[in-house]
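Removed from the display is one protein chain of the complex; every other protein chain stays in position.
Read from first to last, the chains carry the letters A, B, C, D, E and F; within each, the first residue is number 1.
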Amino acid sequence: MEYIYASLLLYKAGKEINEENIKKVLEAAGIQVDEVRVKSLVAALKNIDIAKVLEQALAAPVAAVPAAP
Amino acid sequence: MEYIYASLLLYKAGKEINEENIKKVLEAAGIQVDEVRVKSLVAALKNIDIAKVLEQALAAPVAAVPAAP
Amino acid sequence: MEYIYASLLLYKAGKEINEENIKKVLEAAGIQVDEVRVKSLVAALKNIDIAKVLEQALAAPVAAVPAAP
Amino acid sequence: MEYIYASLLLYKAGKEINEENIKKVLEAAGIQVDEVRVKSLVAALKNIDIAKVLEQALAAPVAAVPAAP
Amino acid sequence: MEYIYASLLLYKAGKEINEENIKKVLEAAGIQVDEVRVKSLVAALKNIDIAKVLEQALAAPVAAVPAAP
Amino acid sequence: MEYIYASLLLYKAGKEINEENIKKVLEAAGIQVDEVRVKSLVAALKNIDIAKVLEQALAAPVAAVPAAP
Partner (left out) sequence: MSATAVPRAKRIPQWKIEEVKYLTNLFKSYPVFVIADLTGFPTNQLQKLRKKLSKKVLFRVSKNKLILRALKNAGIDTSKFEEILTGQNLLMFTHMNAFELSLLLDKYKAKTYYKPGEIAQQEIVIPEGNTGLSPGPILSTFSKLKIPTRIQGNSIVITRDTVVAKPGDTISEELASLLQRLDIALKEVKINIKAAYDHGIIISGDQLVLDLEEYKNMVMNAHLDALKIGSEIAWPVPEILELSLNKAFRQALALAAEAGYITPDTAEYVFRTAVMKALALAAEISKYAPDLGLEVP
């Protein structure tokens, strides 16, 4: 999940989700970075429109949020 | 949400979620950090059982099902 | 639950769910039969629409999750 | 389903789930037993931890959820 | 579940879910194959629209009302 | 998903989830294996308590609950 959170962080920050940036974020969190995983993730994300995926994903998550107190 | 993603990243990495660590992660993502917000975030997280919240995150929508007719 | 399974077995086999049949099944499983339990089971099941309950079984588990976290 | 019911009958009664017992139970319910299926059932059940599986939730299809009460 | 995982693997790979293929996959995973189970599984799967079942497993996450806090 | 199914197959079979084993299973299903993806998946799964994930997968039907009335 860490790699996904790192990607989402970059996405939200408006930065490019590339190997270098993901590594920077993960390392800042003290995570030992697995090059292969980063490569594989970035390659996979190249084929995916994150904005669209998030939009679709966000259509739902409303549900998951506990109601405000 | 960047602050949340940063917190989750630290949580998954098994690192302490403190001001310093959050700032490091956010900065690595090129995000300008608002000290007050980080403080407030860290203070709030002290009251929260993250593991439990994450577990329930997926269980939540189920609970929303209207009771059996 | 053995008694319930014996009944469901008879139900699926298209046999009458009566005391004699339930006893036969339970005894075949090497279970010492409690006459009063058999009697109460038979009476209760006569008043229940088993087909309907079985159908509801799949709809129920989701809705059955306790609502509050 | 009868074969599964018979197995759970034995399980709940604390009896061994073996070919002989399953056959006895099914026959007592007036069900004609398919030897090959019984063999295959017993073999399959040997590979799972019944208690643990029963603890889990059932993955019911979403469609089964009643749409409205 | 192994037999199901194997079937889904073939399904995803666009291969035919037949006895031979399932056996090959299971054996590659070091699993001793029960011929009868494979035969009956293949026969039963012929009656199932896997695509539809998988679709229902997730269905579109429509907005659900948040659970009570 | 094929790679995940292959991993689950190995997990259920009690075999080690390593590159070699995953490749064997995938190849048995006639799938051309992408080394980087396999490496990356194996690395990711090393950090995961699969038993727990599988359990939670069911406890929390991902799904997609019809909107409340």
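In this text, contacts are C-beta pairs under 8 Å (C-beta built on N, C-alpha and C of every residue); 3 or more make two chains touch, one makes a residue touch a chain.
A quick note: this is a predicted structure, and the numbers were derived from the prediction, not measured.
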In the whole complex, what residues of chain C lie against the chain that is missing from view? 1, 4-5, 7-8, 19, 35-36, 39-48, 50, 53-54, 56-58, 60-61
Identify the residues of chain A touching the omitted chain, counting contacts across the whole complex. 1-5, 8, 37, 41, 44-45, 47-48, 50, 53-54, 56-58, 60-62, 64-66, 68-69
Sites on chain D contacted by the missing partner chain, in the whole complex: 1, 3-5, 7-8, 41, 44-45, 47-48, 50, 53-54, 56, 58-61
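Basically, only the chains that are shown with their structure count from here on.
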Just curious, how far off is chain F from chain B if you go by their C-alpha centres, in Å? 26
Between chain E and chain F, the Cα-mean centres are separated in Å by 13
For chain C, give me the residues that contact two or more of the other chains. 59, 62-63, 67-69
Please name which positions on chain E make contact with chain D in the complex. 34, 36-37, 40, 53, 56-59
Touching residues (chain side chain F, partner chain A) in the complex: 36-37, 39-40, 43-44, 64-65
Sites on chain A touched by chain B in the complex: 1-2, 5-6, 8-10, 12-13, 15, 21, 24-31, 60, 63-66
